[in-house]
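Structure provided below as structure tokens; questions to follow.
A single protein chain has been omitted; all remaining protein chains appear in their positions.
So that you can tell them apart, the chains are marked A and B in the order they are listed, and the count of residues begins at 1 in each.
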Amino acid sequence: MTLLVSVLLASGRCAASAVSGPGIPSIFKPESTPADSIYGLSLLVLSVTAVIFVIVFILIAYAVTKFRRRSSDGPEPPQVYGSNQIEIAWTVIPVLIVLILFTATTRVIHAIQDHPMPASAIEVTAVGHQYWWEFRYPALGVVTANELHIPVSDPSRPTPTFLALTSADTDHSFWVPRLAGKTDLIPNRINKMWVDPHQVGVYVGQCAQYCGVQHAKMLLRVYVDSPDEFTQWVQRERKPAQASDTATEGQWIFETTACINCHTVSGAAADGQFGPDLTHLMSRDTIAAGAALNTPENLKTWIQDPDAIKPGSLMPAMKLTDHDLTALTAYLETLR
Amino acid sequence: MSSAAITQPTIEPEWVLPSRGRVGMFALIAAEAAIFTIFVVAYIFYTGKSLSGPMPKDVLELPIFTTVCLLSSSLTIHLAVGALRKSNVRVFGIWWFVTIVLGVMFLAGTGSEWHQLIFDKGLTVSTNLFGTTYYSLVGLHAFHVTVGLIVLTTGMVFTLLGNVKQEHSERAEVFSLYWHFVDAVWVIVFTVAYVVGR
Partner (left out) sequence: MASDSIALNLVDQSTRPIGDRLHEWVVTVDHKKLGILYILYGLVFLIIGGIEAMIMRIQLIVPHNHFVSPEVFNRMFTMHGTTMIFFVAMPILFGFGTYLIPLMIGTRDMAFPRLNALSFWLTAFGGLLLYYSFIGGTGLYGAGEAPDVGWFAYAPLTARAFSPGHSTDFWTLGLLVSGFGSIGTAVNFIATILCMRSPGMALGKMPLLAWMYLVMGGMVILAMSPLTAAQLMLAIDRYLGGHFFDAQAGGSAVLWMHFFWIFGHPEVYILVIPAFGFVSEIVPVFSRKPIFGYPVMVAATVCIGFVSMSVWAHHMFTVGMSSYGNSFFVITTMIVGIPTGIKIFNWIGTMWGGKIQFKTPMLFCIAFLFQFLIAGLTGIMLSAAPFNWQLSASYFVVAHFHYMIVGAIVFAVFGAFYYWFPKMSGRMYDETLGKWHFWLFLIGFHLTFDFMHIPGVLGMPRRIYTYEPGRGWEIWNLIVTIGVVFQGAGVLVFVFNLLRSLLKGEPAGNDPWDAWTLEWSTSSPAPEYDFAEVPVVRSRRPLWDIKHPEDPDWKYE
């Protein structure tokens, strides 16, 4: 099994570094304290199980080779019925192993789950929807969707992000492996988790609890910004949408078609709650919870025929004329 | 390859094993107990958690009469089985019949209680969490009483046709285990729903 474990770890690491960058969400490349603690525990558990595997593997392999029947005649081998001493020995040793593993495990459980929230923490409320993520920063007055921006946390002056998780419909699960273990989003219940990323960058993840037909495309992108970048991002996000002269027709279409039933654009007449907040749509790299890149063509496809990108999502096909679609997209492009 | 005869040891102690009917019924009772436990757990978990609607103390009254009926029926079925063991088919028939009557009275009382709850007090299974858990738990129990009554009635018919004899006393006893279980469950349901949960 050491062989197997080393292969696993090595392939994990190989695969992780073969394609460079944070694009590989490997649990063995942690970049945040909860993920680090889990990584440390996993090394202990893997080592212990590797040793057990090697010993037992050798015993089985030895028994199977040494005690094979060599000739078809001959008496039956000595009939041994058992041995109390051996039974005791191979009971006591597993008990000790369990004690060691349990002690190490509970420590990490408490370290992660019962970690107090410092005053400098950024608080985010994450609400799971079929099939997108709503992120609210109550203290900062920001509402966004699918792409979470949080500041990097300097260990000497930590600025962790504490998330409160719930769901508006079915069960979901927030999993960005390099930052933390997963925590479920459950309706009528608030779960808590925290991260304190050590490095700036983009960390990917996705929903990890089957939530319906498009569970597979409920992707997550966490942007860990430097403190300055984060502050700037917050300031941009707090502002309502800037009214634009060039896109008035598109805005009129947006506000008179069914768009505002689901979507919010702060500062405009739209305050629907069922779909993502679009006030700063253009600040995001992807649309449809990561299912497509945020380009004008994809936006048009998404509005006109969402099933082409994410069949079964709750975004309706708007069935606009080409002219209206172009105008509407031009308006959306102004929502920076 | 063997085809030899099985040996017969020289001294044979008496080989007695428990009766199949009893063991089978105990196993069935264990399974039913597990089902009821889950419903009771749900009931207790949701106590006080209804977001709206009538609360237990507003609408529930202690069902003393029906409880007395049901619990006495345990006694009567016990007397019935005892009579049949002593070959007294007539007395068996009488106590068996009384058991049925008491069971029917329990069901009728429950039905009347539910009628009141639904039409006068506005509590249905979909009203709130209390309604859901209450009707499910009491209803599951009433269903088991009904099944018991069907078996009891079948036994009554056979008795009236003259087919029941002393050798059937073990079967009657095995069935009575089921009936006692149903009564024991009622004690729990009564305590949880009408006493503690209120």
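Heads up, the rule we're going with is that a contact is a pair of C-beta atoms (placed from the backbone, for glycine too) under 8 Å apart; a residue touches a chain by one contact, two chains touch by 3 or more.
Here the structure is a predicted model, which means the values were calculated and not measured.
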Option from A:T125, A:T159 or A:N191 whose C-beta touches the chain left out: A:N191
Residues from chain A at the interface with the omitted partner, ascending: 1, 4, 8, 11-12, 15-16, 18-19, 23-28, 34-35, 37-38, 41-42, 45-46, 48-49, 52-53, 56-57, 59-60, 63-64, 67-70, 74, 76-83, 86-87, 90-91, 94-95, 98, 101-102, 104-106, 108-110, 112-114, 130, 169-171, 173, 175, 177, 180-184, 186-189, 191-192, 204-217, 219, 290, 311-312
Footprint left on chain B by the chain that the document does not show: 1-9, 12, 15, 17-20, 23-24, 27-28, 30-32, 34-35, 37-39, 42, 45-46, 49-51, 124-126, 128-129, 132-133, 136, 140
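One rule holds in what follows: only the chains that are shown with their structure count from here on.
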Averaged-CA centre spacing for the pair chain B and chain A, given as whole angstrom: 50
